[in-house]
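One structure follows; several queries about it will come next.
Removed: one protein chain of the complex. Kept in place: all other protein chains.
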Amino acid sequence: MRRQVLFEVARTFLAITLALLLGFIITCLVSSEPVYAFRTFILGPFTSVLRFSSFIETVIPLIFTGLAVSMVFQASQFNIGAEGQFFLGGVAATMVGVALNLPPVIHALVALAGGAVAGGLGGYIPGVLKARWGTSELVSSLMLNYVFFRLGIYVINYHFRDPVAGAMVSHPLRQTSWLQQFLPPTRLHWGVLVAAMAVLFSFLFLYRTRWGYALRMTGLNRSFAGYSGINTASVIIYAQVVGGALAGLGGASELLGIHRRFLWQTMPGYGFDGIIIAILARNNPLLVPVAALFLGYLRTGADIMARMTDITSEMVMVIQAIMILLITAQAFLGHIKHRMVVREAKEHAKLN
Amino acid sequence: MDTILEMKGITLVYPNGVLANYGVDFSVRAGEIHALVGENGAGKTTLMKILFGLERPDDGAIFLKGQPIECTSPHVAISHGIGMVHQHFMLVPSLTVAENVVLGAEPRRGLFFDWKRAASITNEIAQRYNLPVDPAARVQDIPVGMRQKVEILKALLRGAEILVLDEPTAVLTPQETAELFASLQKLKEQNHTIIFISHKLREVRAISDRVTVMRAGRVVGTLETDSVTETEISRLMVGRDVLLKVNKPPIAPGRPVLRVEGLCYTSDTGKEVLKGIDLELREGEILGVAGVEGNGQRELVEILTGLRGATHGSIWVGDEEMSHPTPRRVRDCRTAHIPEDRMTYGVADRASVEENLISDRFGQPRFNRGPLMDIAKVRETGASLVREFQIRTQSPQAPVMMLSGGNIQKVVVAREFSSQPKLIIANQPTRGIDVGATEFIHRRMIQSCQDGAAILLVSADLNEVMSLSDRLVVMYDGELVAHFPDAHVASEEELGLYMLGVKRQEAGEVATS
Partner (left out) sequence: MQNLISVILSASFGYAVLRVTTPILFAALGAVVSDRAGVINIGLEGMMLTSAFTGVVVSALTGSAWLGLMAGVLAATGLALIMGYFSLKLKADIILAGIALNLLASGGTVFLLYVVAKDKGISSSLASKVMPQWQLPLIKELPVLGRILSNHNVITYIALVSALAVYYFLYRTPLGLRVRAVGENPHAAESVGVSVHRLQFIALAISGALAGFGGAHLSMGYVSWFSRDMTAGRGFIGLAAAALGGRTPFGALVASLFFGFADALSNYLQSLRIPSEFVQMIPYLATVVGLAIHARGRAKRRDGRVA
């Protein structure tokens, strides 16, 4: 078994290496200064305090959606809905941040809670439809993304829009609701702490509570869970709700910590990033920050590269795509693994 | 007769490390009906899937009429004249019979599919082999026996000389079975070779010329059917020839633990699977349910344990009415369940041994402190159960899939027996596991009875039900057809007659209370 874990780790690293190699080859093909460009990409995030802090800022929302998707994946349910739930979280935080008048800290906490509740509701719908009637959560969560997006845009445009601002943005949030940036001149904000707590919560919930246990068993073998007396329908619902709440919390934290007014006119894309992170982290909450750091690092590096050289930052999306393809391809290096299994089984048969 | 087919040294390992076939040699003569027998999991189906190109062996070779062939896909196997009728029908429900029959070899008119010719082709071949079907009917609307005919026609249309049938009678009524056997004899007369997978020995005797016995992925012998008795075949199949020496000491039965009245169940396809079952079970006793598999035992157990809803009838566990139980309610009434299919229901194979050991009780206060689970307590429980039930594992934290079949079953048994059950429902508790584990499980069952539990033991293994049970009932075609108040006076021959529906007791005699 340890050999197989090592094998998986090696496979992941090989996939990452191959994807980066491909990125380098592409750079060589289109850039007039490929080595410089690629070095900027790899080392960029460490070349100044501001760059490093922008790297960390990028990671915060990624952690939330990575956790959200992992939570739902652990129950063997699909989740494309983190995108819309994250968005809803941001909308709800805006509503609380603009409309309510509360003392500092408490205001921020209520706004965060609002985001979590909104995201959780967003997860409840696909969860209930799947648990009750077996409606594909893949399609329903995908469709709900668009519904939530339009709903959010409507709420902001018609009820919270700042008519003075040139662009389509909301009124600024009240200062009391902000997650303070604690390390000027960087934009690092207390969302880091919220993210860390979310990681801890997700880990404890999954591996240290009876609900998490029921969720994991349902994911590993739903028939077994049902036979054991676990109400698997309710597990499916709360897995989606908790996942949604985590995504919503992420949207709220991003709004309260960085933007301080609602300005998304498209979906910000963190939900799909969450899927990549969950795959890299093998749905383990403790590995989610590692995967999010890695992804955030690639993003930041690419942005810096785009500013300094003739390569656009979108190259990193190509690299990410190749990584997902190679990591999820079970048969990539699969024959080596099978030979390992055959050899062990034969040895075992000879012993008996 | 000449050997038409030979498989030599076939080895196949599944990705989870299970050795399905190991050095298997298998040969078939032209024009014979060759039975391939063995317990579930012995590797019969896997061997035939290799022949048909659905699985690739890790080792070994196949010879057809002396020539080596590579069965890399069903397409190749079909081109060599090999056809297979699978246990689970390989039909497309929404398509018509004719479309199913010609699928893969469709008649065409220009660019388009020629439906009329498909129907006439189907009619033609159906007449030639005397297997009448309705070409225009949708497969989802026709009965099981008819579907099987469609399957056989599919193979024959593709020129199958060697026809493999995987447990063809499992889903058939006795009349349909008789009809099938007549068709097979006719095919044999027309020089087809038939390989017939089964674990029903009477059928093997009735229809086959030779029989090959498999056990645990290996061939243990090939015999002329006429020269052996069923007992000899079964001895080869299970690999033990003595009655197990664990006899249950008789016990004065106490208060009733389980009462079942008029339990009926009709399946999705409209088949009456249970036709009014009455049972009573008392503290301290083991009631054995003997019968050939597929006579309603599985459904009875699944209804009693809340995995399936009954059509009507009532169930009481102790004093509580449980006519529409859920698994949770059943377990709260201190009922334990050893399921027939341990990999589907019994364990989550990627979870650890200790996680599997607490799946029915993780919500109890003793495993939780506030919102968090008491991991130390889980560890302690896991370790002590592993010790008590002699589960051979590297550690209680190792995933269940690393264990052998017998040890996986011990994980199930350890969980179920350690819940202080008043009622244990055990379905095939020792199927496909080694002798050591079997004896261990039997001893634990007896001990539970001495502690006051009642056990409903469902098993196709006659040795097992006869040596362990206090009382015995026989199930045939969804009914209880015999009741032996003292299991030890029943003889195997007599039970066999009831199990096959040759004999049945009067209604008064069967009443179990």
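By letter and in written order, the chains are A and B; residue numbering begins at 1 in each of them.
The rule we apply is simple: a contact is a pair of C-beta atoms (placed from the backbone, for glycine too) under 8 Å apart; a residue touches a chain by one contact, two chains touch by 3 or more.
What you see is a predicted model; the values in this text were computed from it and never measured.
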Here the chain that is not shown touches A, B
In the whole complex, of A:Ala10, A:Val105, A:Val139 or A:Leu183, the residue touching the missing chain would be A:Val139
In the whole complex, of B:Val28, B:Ile69, B:Met84 or B:Val133, the residue touching the missing chain would be B:Met84
Sole touch to the unshown chain from B:Glu6, B:Asp59 or B:Glu106: residue B:Glu106
Where chain B meets the chain that is not shown, the residues are 52, 54, 73-79, 84, 86, 88-95, 99-100, 103-106, 108, 111-113, 154, 158, 266-268, 270, 308-309, 311
Note that chain A touches the chain not displayed via residues 26, 30, 78, 125, 129, 132-136, 138-140, 142-144, 146-147, 150-151, 153-154, 157-158, 266, 272, 275-276, 279, 312, 314-318, 320-322, 324-325, 328-332, 334
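Please note the rule applied: only the chains that are shown with their structure count from here on.
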Chain B contacts chain A in the complex at 11, 13, 15-19, 22, 58, 305, 307, 326-328, 330-332, 337, 339, 344-351, 355, 359-360, 362-363, 367-368, 371-373, 375, 394, 398-399, 402
Chain A residues touching chain B in their complex are 1, 204, 208-210, 213-214, 216-217, 220-221, 223-231, 338, 341-342, 344-346, 348-349
